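What you see is the complex with one protein chain gone and the rest in place.
Labels run A, B and C following the written order; every chain starts at residue 1.
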Amino acid sequence: MPQSNTQKLDHKGLEEMARQIRRDIIKMLLISESGHSGGPLGVADIFSSMYFNVLRHDPKNHNWPERDYFFLSAGHLAPVWYATLARAGYFPIQELTTLRKINTRLQGHPAPAYTHGLPGVEIASGSLGQGMSIAVGCAIGLRLDKKPNRVYVLHGDGELDEGQIWEGMMTASHYGLDNLIAIVDRNFCQIDNRTDKVMQLEPLSDKWRSFGWNVLECDGHKIPDFLDAIGKAKEHMGKPSVVIAKTFMGRGVSFMEDDYRWHGVPPNLEQAKKALSELNPTEFGDFIEFDWEKELVTAK
Amino acid sequence: MPQSNTQKLDHKGLEEMARQIRRDIIKMLLISESGHSGGPLGVADIFSSMYFNVLRHDPKNHNWPERDYFFLSAGHLAPVWYATLARAGYFPIQELTTLRKINTRLQGHPAPAYTHGLPGVEIASGSLGQGMSIAVGCAIGLRLDKKPNRVYVLHGDGELDEGQIWEGMMTASHYGLDNLIAIVDRNFCQIDNRTDKVMQLEPLSDKWRSFGWNVLECDGHKIPDFLDAIGKAKEHMGKPSVVIAKTFMGRGVSFMEDDYRWHGVPPNLEQAKKALSELNPTEFGDFIEFDWEKELVTAK
Amino acid sequence: MSLIQSKGEKATRQGFSDALMELGKENPDVVVLGGDVSGSVKVDAFAKAYPDRFFSVGVAEADMMGIAAGLALVGKIPIASAYGEFAAGRPFDQIRQSIAYSEMPVKICASHSGITVGPDGATHQSLEDMALMRVLPHMTVISPCDYLETKRAVKASLGITKGPVYMRYFRDNTPMFTDESTPFEIGKANTLAEGKDATVIAAGLQVWEAVQAAEELLKEKISVRVLNMHTIKPLDKQAILKAAKETGAIVTAEDHQIHCGLGSAVAEYLAQSMPTPQEFVAVNDTFGESGNGKDLMKKYGIDKDAIISAVKRVLKRKK
Partner (left out) sequence: MSLIQSKGEKATRQGFSDALMELGKENPDVVVLGGDVSGSVKVDAFAKAYPDRFFSVGVAEADMMGIAAGLALVGKIPIASAYGEFAAGRPFDQIRQSIAYSEMPVKICASHSGITVGPDGATHQSLEDMALMRVLPHMTVISPCDYLETKRAVKASLGITKGPVYMRYFRDNTPMFTDESTPFEIGKANTLAEGKDATVIAAGLQVWEAVQAAEELLKEKISVRVLNMHTIKPLDKQAILKAAKETGAIVTAEDHQIHCGLGSAVAEYLAQSMPTPQEFVAVNDTFGESGNGKDLMKKYGIDKDAIISAVKRVLKRKK
């Protein structure tokens, strides 16, 4: 069985990559002047881990039949996905400057490769709550063909308010889809407020368990902890597994951290400067250098 | 506070009434030649208990502001509801002969009083999964007005596959709606097969509990047991309660009992005769006498 | 004299079922999704013959559409089966994003469409589904007229490999009047009767009603062309324009709300090409009710008689 065609990074490399992805997100959003900061920053460690360690995939051949499938059900987290895909080599990193602009492949919410041409995106998302069902269909199809590929789907916690997810969870467990692993970005925040204010989700693990899932909890910012949970999920037979990863919205940027008001707002110039000053440059290098004096003229 | 304007029946009376309702269902369906046998027969004991013991209501004044609200989310159970409403005095019992016929108020799936004129039906159902949300809205509205009326909603177990119900359950618990009581007709049957074959629901009580509900289980054919569960549900404060009532589809008719194939089929002449012979006549009396010799000519 | 003979009755949903059985045999990628109405929509035969390619998803139509999309993604040919309202209305947003926008080759097969669902009543009578599906980009919408055409349409739909197909058909037994020699091509209307005074453009069960109406009108020396517009989208504009030019008066007939359906599609196109007097035979912006199919078609004005009066009305308006 062919292995992943990307080089795996070690824990330190994954952390460094996560920080780079965070820098990329800040820069992308500063340029686009529209989009989501909080959620994407919060799952940078998860995306780094997934694309540089967990997933079997081939960025140069995004339709590689042996690939694992990754679905981003919470489509508004697109910026972190795009930055990660670009870093992994799916498309030119310079393209990150086009986020949300007219004629871009980097749509505000992900649009699939074969309609909009962005490699790495399997299917559209943005209207919340639809990814679980898609992942279930994909996992059933792979099993029918006796293929070993795994299916991953990432949900926001607020997204779990949508009933369709619970329908899909039931079906996944009904068919014992152990080739399916869900990841929940448990940041306790959604748009209007903290999740317990908008719609109580606790006891969340009990909910998943009662729906027939193998539940793993972890700290979504401790990369070894997350990888460990994914490892256990892969080993668990007979049931689908979920990794409930505790994260902080806006992670890595002090003034955004754990603040739901950063769900859907891009940083302004001042804020972007401050954010980048908190996120040290990495060996991977930025995809664009701003001329702060000229207030971004170079970028626009 | 005004009490219910109907006379309460004792346990024996409720059982007798349930048997009469079962007889009514068989006769209605024989005449309509279309409709659901299994589910309605299964919940006759529950309907008898609700309308002749539990609910505060006034059949002669169906808009009585002090009434409890009853929603039939599983709209295909309409025949048992219509028979019960007629027996309680909401409309002329003879009207039961019009089930599913053109121009009737007894629509195949319930249509509301103020559009179709059938007293006792508050809102439409038939497309499954919608009643929980309606009940939640109703319960919130009553609480806003500081009114003591209670809200009941009855679901099929197969119906629980619909995600909207889980959305509504979350909301009910989020708002701690203790004026709301759900009843699940847990007959382990749905259209295609037994529930565990179509879509596994177990562990069902755990699911409701993890969604923040007070869960009561009971035998839906033992009237004291059911009333006891409802009594406990009424007393429970701070949370909505659900009564998961174990029933048998087709209860009371030997050849229908616990057989999912009777979900949506009416009895033919032979079957109706046999069914009625198993359900002894009651003191309440039938709404129509068939001339079996003439093969129903009188009824058609 | 009769324009077309019918040879007995059979349900369109049976046509779907029989097509499925053939497809199951011919194509190992065909998988079927059932939403706890397998007997009614007649996927039970497939489920029995190919149990490993049939998946019960419970009463959860939103989930069904997502699962279908996921299956399509890994190369399966998913057939999502449900009643009209629960196939189109309940999971609309899921169809929109996961299937239509994502251009997934899912076949959405809706039995029990229209008012002839009958006794179940309004909640189960999908009179809005053609609107919902027609307004979606990338969607092909087909409404076949009888048993055989349904069977052929289902089989032909596998030829559409980019984007989804929505197919609507019916519960009741209805006259069979097409045969293997009847032309059938997705997107191409089929002329069932020639005529010069007016054209009836019909879909689904109204095609047979239109044929009967044309026959009766012939006795009154009114010559009516009958077009079977089995494909609502993409619309056969050429056939419509030809009808407008040659007959100068149009009647559309469908088992659907008067708004946004076949009649609407024809009116949209003619307004842009050749404005022509048109009368609509459709359910007049109201929900249905319980009753048997035939009685309801009469009461809600979508039967042969309604078509006859509509033709007479439109002829009065013709210049």
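Keep this in mind: a residue touches a chain if its C-beta (ideal position, glycine included) is under 8 Å from a C-beta of that chain, and two chains touch if they have at least 3 such contacts.
As the structure is a computational prediction, the values presented were derived from the model and not from experiment.
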item	value
Absent-chain contact - pick from A:Ala44, A:Leu128, A:Met169 or A:Met256	A:Leu128
Of B:Leu85, B:Ala135 or B:Cys218, the one touching the omitted chain in the full complex	B:Ala135
Touch with the omitted chain, as defined above, among C:Ala19, C:Ile77, C:Ile99 or C:Ala131	C:Ala131
Per the touch definition above, residue among B:Gly13, B:Gly108, B:Gly126 or B:Gly158 touching the missing chain	B:Gly126
Residues belonging to chain C that touch the chain removed from view	85-86, 89-90, 92-93, 96-97, 100-101, 122-123, 128, 131-132, 134-138, 250, 257-260, 263-268, 270-272, 275-280, 285-287
Residues from chain B at the interface with the omitted partner, ascending	69, 111-112, 114-115, 122-127, 130-142, 144-145, 163-164, 167-168, 170-171, 174-175
Chain A residues that touch the omitted chain in the full complex	32, 34-35, 75, 100-104, 106-109, 111, 116, 124-129, 158-159, 161-163, 190-193, 197-199, 264
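Going forward, only the chains that are shown with their structure count from here on.
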item	value
Nearest-to-centre chain - CA centroid comparison	C
Between chain A and chain B, centroid-to-centroid distance (C-alpha), Å	45
Rounded Å distance between chain B and chain C, as computed from the means of their C-alpha atoms	35
Centroid spacing, where centroids are CA-atom means, of chain A and chain C in whole angstrom	41
Where chain B touches two or more other chains, by residue	161-163, 199
Chain C residues counted as touching two or more neighbouring chains	57-58, 60, 62-63
